[in-house]
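Only one protein chain is missing; all other protein chains are in place.
First chain written, first letter: the chains are A and B, and each begins at residue 1.
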Amino acid sequence: MGLRPHRPHLAGVLLALAACRGAGHRQAGPSAIVATDDAGRRVALAAPARRVVSLSPAVTELLFALGAGDRVVGRTHWCDYPPQVSAIPDVGDGLNPNVEAVSARKPDLVVLYRSPMDATAAEQFDRMGVASALVSQDRIEDLARAARLLGALTGRAAAGDSIADALGALLSAPPPFPTSRVAFVVWDNPPMVIGAGSYLDQLATLAGARNVFHDLAAPSATVSLEVIAQRDPDAIVVLSDSGALPSWAHRPEWRTVRAVREGRIISLAGSLFARPSPRAALATAELRRRLEGAR
Amino acid sequence: MLTLADVRYRYPGAARDALHGVSLDARPGELHAILGPNGSGKTTLLRVALGLLRPDAGRARIAGRPAHLWPRRELAKIVGVVPQREETAFPQRVRESVLLGRYPHLSLWRGEGAADRAAVTSALERSDAADLADRWIATLSGGEYQRVRLARALAQEPSVLVLDEPTASLDLRHEMDLFELVRDLVDRENLSAILITHHVNLAARFADRVLLLAAGRPAGAGTPAEVLSRDAAERVFEWPVEIQQFDARPQMVPLRKRKDRP
Partner (left out) sequence: MKALALGGLAALVLALAVILGPTHVAWADLSTSPVVRDLRVPRALLAFLVGGALAVSGASLQALVRNPLADPFLLGLSGGAGLGAVLAIAGHLSGPWALPLAAFAGALAATALVYRLGLVADAELDPRVLLLAGVAVGAFAGAVMTAIVSLSDAVELRNAFLWLWGGLSGASWLTVLVIAVYLPLPLIVLYASARSLDLLALGEEPARHLGAEVTPVKRRVYLAASALTGAAVAVSGVIGFVGLIVPHLMRFGWGHRHRALLPASFVGGGILLVAADILARVAVAPRELPVGIVTALVGVPLFALLLRRWTT
């Protein structure tokens, strides 16, 4: 028999395959979705995502807010809001994710936090044929963008737009005149404070407070204790779920800071304040209330 | 000064005694050589004599007192030891190194005084190392370094001088120099010197008394002439020898096994 008679046949099959692959990209079916994520990558789904693994607590919260909570099939160990997430399987860390655990959930979409480590993971998911999206989530505007992106990807575009618009309104409303000065203290030795690049700094402005370390561009930075004392914030804000005074408040060197001496230390719950969330308006109101209470 | 009486010692876990039935009497004005092949117990003998090891049987005494009861600092005031090995982790000058020999006489509160510096200078002169005083130790040759170490021991102002294989890596010139030096010190200052060596012939030339060890047991004790007989030497060193006389002292000449070739 020989190869010759099969050759044209083989070529034909190869051409057809090539055509199919090329066509897959171009074939715009009625439910095909294409979007661009925060890293500029193209995310394409044949149909709205039905099995989503969220690798970020903010994203998990957002998906539930979009009404797509029933489609979340995997979440990180750190996801804690809303309470229903505890029923969803835990796939481990969000940063530097466990690719095997994630793919065991058979997702059609994986949403990750945008960082160099996760970019590599996203490539891995792509190679496995699973769509992946990288989202930033440092500030409220990042969350608004994410709401639109995830809304489109889950077929809940209207909900996504609505959340994004609400956040946009929060941001575009003129901020109240700052009536108090705060410092967010994350760690005591060495003293670490929150700077302008962070969500908390944004919240402070929206709540009518001024972050005394707004001049530092980084999200967080180590500063000398004497600088905190000299800038003399009216209140110190810490993130703590227990609400108790941090242990360093009793240390003699911290008592050179007036706010510590006078006991004006505000504890904010981690799940509401540590990351941007659709509840940003609620967070803002809560912060404003606590600041007034500390006056 | 230093005496051992019928001493027996076995290292923990060893198969046989390192020393068995060994006696020694080192007197002032005498150069006492301790000879024997490797592993015959020479260094162990030293350790027992200086109280670093306690004998399993027999007695080791220094100036009449049991050796192991001497506090180290007190002992260092009367016995100066030049050990086989020494480390040089940090660079030092000769004068500083010899000054370490004065430490047994110094205390925490008492710094070095004029008397100590004079003792150092005198020690350097007596060991023919005065010209090396300001050199760095690292720049010295083997022979020079050995003289410095001897000076350090002399700076202790000891009554007994103990040298453990002092000429092990020295060339002929420095070997002879060192033996002459020690002999001189014994004669002029009435020191008691104990010299461990495996140079049988030099020991025979310079020593007043010899202790020959073989596998930890004494194979002869007395003057060189008494100890170094052909039978004793052949038994201990396991090689055919002939004993010849030089300077009225026995000298051991090892014979060749193959006599048919020149």
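In this text, a residue touches a chain if its C-beta (ideal position, glycine included) is under 8 Å from a C-beta of that chain, and two chains touch if they have at least 3 such contacts.
From a predicted model like this one, the values you see are computed outputs, not experimental measurements.
Asker: Among B:Leu24, B:Leu45, B:Ala60 or B:Ala76, exactly one should touch the missing chain; which is it?
Answerer: Checking the options B:Leu24, B:Leu45, B:Ala60 or B:Ala76, the one contacting the hidden chain is B:Ala76.
Asker: Which of A:Asp70, A:Glu226, A:Glu262 or A:Glu292 sits in contact with the chain that's absent?
Answerer: Considering all chains, including the one not shown, the answer is A:Glu226.
Asker: Which chain B residues touch the hidden chain?
Answerer: Here the touching residues of chain B are 50, 52, 71-73, 75-77, 79-81, 83, 85-92, 96, 100-101, 103-104, 106, 108, 111, 156.
Asker: Over the whole complex, note the residues of chain A touching the chain we left out.
Answerer: 78, 186-192, 213, 215-216, 221-227, 229-230, 247-248, 250-253, 255-256
The rule is short, and it goes like this: only the chains that are shown with their structure count from here on.
Asker: Indicate the whole-number Å distance between the mean C-alpha point of chain A and the mean C-alpha point of chain B.
Answerer: Computed from C-alpha means, the inter-chain centre distance equals 81 Å.
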